[in-house]
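Every protein chain except one is present and positioned as in the full complex.
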Amino acid sequence: MHQLWLIPAFPLLGFLINGIFGKKFSKRAVSLFAVGSVLLSFLWVVKTLMAISPLETLYTEHYFTWIASGAALNIGFDLSVDRLTSVMLLVVTGIGSLIHIYATGYMAHEPGPNHGGYYRFFSYLNLFMFFMLILVLAANYLLLFVGWEGVGLCSYLLIGFYFVKKSATNAGIKAFVVNRIGDFGFSLAIFLIFIQFGSLDFQKVFAQAGGLADEVQAGVITATCLLLMVGAAGKSAQVPLYVWLPDAMEGPTPVSALIHAATMVTAGVYMVARSAPLFNHAPIAMEVVAVIGLLTAVMAATIGMTQNDIKKVYAYSTVSQLGYMFLACGVGAYSAGIYHVMTHAFFKALLFLGAGSVIHALQGEQDLRNMGGLRSKIPVTFLTLLCASLAIAGFPYTSGFMSKDEILVAAHHHSPAMFWIGVITASMTAFYVWRALFLCFFGRYRGSAHPHESPLVITLPLGVLALLSILGGFFRVPVWLEPVLGKAPEGHDPALVIISVAAGLIGIFLAWLFYVAKPGLPDTFARALKGLYTLVYNKYFVDEAYDAVIIRPVVDGSRTVLWKGFDVGVVDGIVNGVGSVSRGVGGILRTLQGGSIRNYAALTLLGAVLVLAAVAFTGGAQ
Amino acid sequence: MPSIPLDAILFLVLAAIAVGSAINLVVQTHPINSALSLVGVMISLAVLYLLLGGEFIAAVQVIVYAGAIMVLFVFVIMLLNAGAERPRTRLSFSVAAGVPVLLAFLSAAAYFILKKVPPAEGVTFGGFTGGSPRAVGEALFTRYLLPFEVTSILILIAIIGAIVLAMKEID
Partner (left out) sequence: MPDFSLPAAVPISWYLILSAVLFTLGIAGFLLRRSIITVFMSIELMLNAVNLTFVTFSYKLKAVDGHIFTFFVMVVAAAEAAVGLAIILTVFRNRSTLEIDEVNSLKL
């Protein structure tokens, strides 16, 4: 036994301590428990992974039987690790630790009682870590689902952290409701898996997956995989369920970095990669995954080009990059997808944390139009963001270059068309990220605040992440994952690499041209392509379409039929009916309880007489 | 010539006094009249106890009941300056339902007594001498020692309770 349970137990303990007693602690103590628990967890991950290596097969620890019903249903509280898990564990706890440290600086100046809910923030963050680690460590689908729902809950709590802001609570509810749709699909998939395989344990399910008849593979497995993809689309913000993620930026920036960029949103990719043995038998489902991924990547990238809120830009970038990961999974390059999960966690966490640093420096300003020229005022932030932007644009030998390259090569192997669309998207990615960078740091300062560099607790995690963004690609994840997920398609064509690098550089150049060299050019373009620009700027009116097609009918139907009709008419009618019948009966019985002692005595006497009469008629006590 | 049935005559006279006093108790509207009637009932019952051989109980009946308790009643009547009841304005449920039920109760009780108790047995004065103070005292301090001691606690509680209840609140 390697005591895997300790990995999630540390953050859980941190959550309990801060959640229960945090109100009485000083900020220093809260930070100590919160950061300490995650760091301990990280250290324990490193220790266990070194102890268990080489991890080529699933190592499982069984703790207790969680649910046992009948002969078939037997679900244990089992945790397991293999190489796939190890990557996720290191990313979650490592980046989680950095972001926790960062957050102690970022949240230090919250106004309001209890330092603006400082302890609440960190207890939620610890709780999130706990559920995320359960999700990653789970050895069966149901336990994975527990973590899945748990991180959803924490996401909801943290998006709505500033609960006095209506937009924040609305965004939290939106995230929660949209995730319900995905989770509905996921739970159906779990039922299907159980019906088909009689178990939910990964090992048992995957062992049986290969030996099934063709028609089963075509039918049940495909359906299962499509439903799993519905779940993944909800959690990982894919078309058509991506709408919640941009709104989720209402949460504090460390939350955006940790939950909505680095870890939780990649849970869908992890789940698909984990279910690779199933997906491998469902080519149709894989095609769907790839198409959804590609569609999401393109759509989010176009929207990202027009946004003015720095966090919104990065949010659409996240959606787009998640699309890349699904593209990788869909074309069978799961290891490339996980590779990108890791590198994306590095540079996207850095982008968000850097954005947070900028926002922190500008006292809450998020609009790119009110920034500019910050290069000299906050140089550390600028340098780190520069690293991240290079990485995401695919500059050679940065981490983003390595993983994106793997994905594009695999896509080309599957279908050249996908490769070209991916390259165009990469170009757009470079464009909007550098657009944000130029608008923020170059030109003339257009705001009114007095920027100041952030303290060391903020810049230190930025520095570490910047290093990882540049050099993180040299952790050769695909090679490490080969025993688990199989070999990625070969065929390193230098021409493909050059094309993708060139696409990135073109994107950077265009951004420079539009926003540094010729600042008037964007407006000209926007005017010339007014219709298209309005469409993209308003995010293709997807929110409005959902509102008109789904939300409005549901709300109206609920209001007229369910509320006015059923609830008021039937439910209230029954309830009120019960009430008035009770009152009527009570009114009759009430006269007996008038409080008059003599009436009580008379009734007691009546009772005595009746007893005597009964005794007399039954013959008495002989 | 038959001897004079002195026991029966005494019983009938005392029973007549007791029932008459009890009826008076119920009929009178002024509490002080009722209280005096109750004293009459109790004294006639004391003599009946004597006829049944209860010397000690007869004495206690006169001293404790007719003496102490009734004095307490009279004292409270005096203290509260209780007057006669006001005439009743309407027939209450307890009266309307009570009187017929009461008659039914009495007839049921009489039915059981006449059916269950053999009429042949009779009470004559001196037929039982086990109720002397000596006999009662022996029983109280041997077989009934524990209940007897417990009554002292009961009375203590009653004293404290009465004081607490009747005490004027100290502001």
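In order of appearance the chains are A and B, and numbering begins at 1 in each one.
Everything that follows uses one rule, which is that a residue touches a chain if its C-beta (ideal position, glycine included) is under 8 Å from a C-beta of that chain, and two chains touch if they have at least 3 such contacts.
As the structure is a computational prediction, the values presented were derived from the model and not from experiment.
Summarising the interface, subunit A meets the missing chain with residues 594-598, 601-602, 605.
The chain not displayed touches subunit B at residues 2-3, 5, 7-9, 11-12, 15, 18-19, 22-23, 25-26, 28-29, 31, 34-35, 38, 41-42, 45, 48-49, 51-54, 56-57, 60-61, 64-65, 68-69, 72-73, 76-77, 79-80, 82, 85-86, 88, 92, 94-95, 98-99, 102, 105-106, 109-110, 113-114, 117, 119-124, 127-128, 130-131, 135-136, 139-140, 144, 147, 151, 154-155, 157-159, 161-163, 165-166.
Operating definition for what follows: only the chains that are shown with their structure count from here on.
Here the CA centre of subunit A is 86 Å from the CA centre of subunit B.
Of all residues in subunit B, only 92-94, 97-98, 101-102, 104-105, 108-109, 111-112, 115-116 touch subunit A in the complex they form. The part of subunit A that touches subunit B in the complex is made up of residues 596, 598-599, 601-602, 605-606, 608-609, 612-613, 616, 620.
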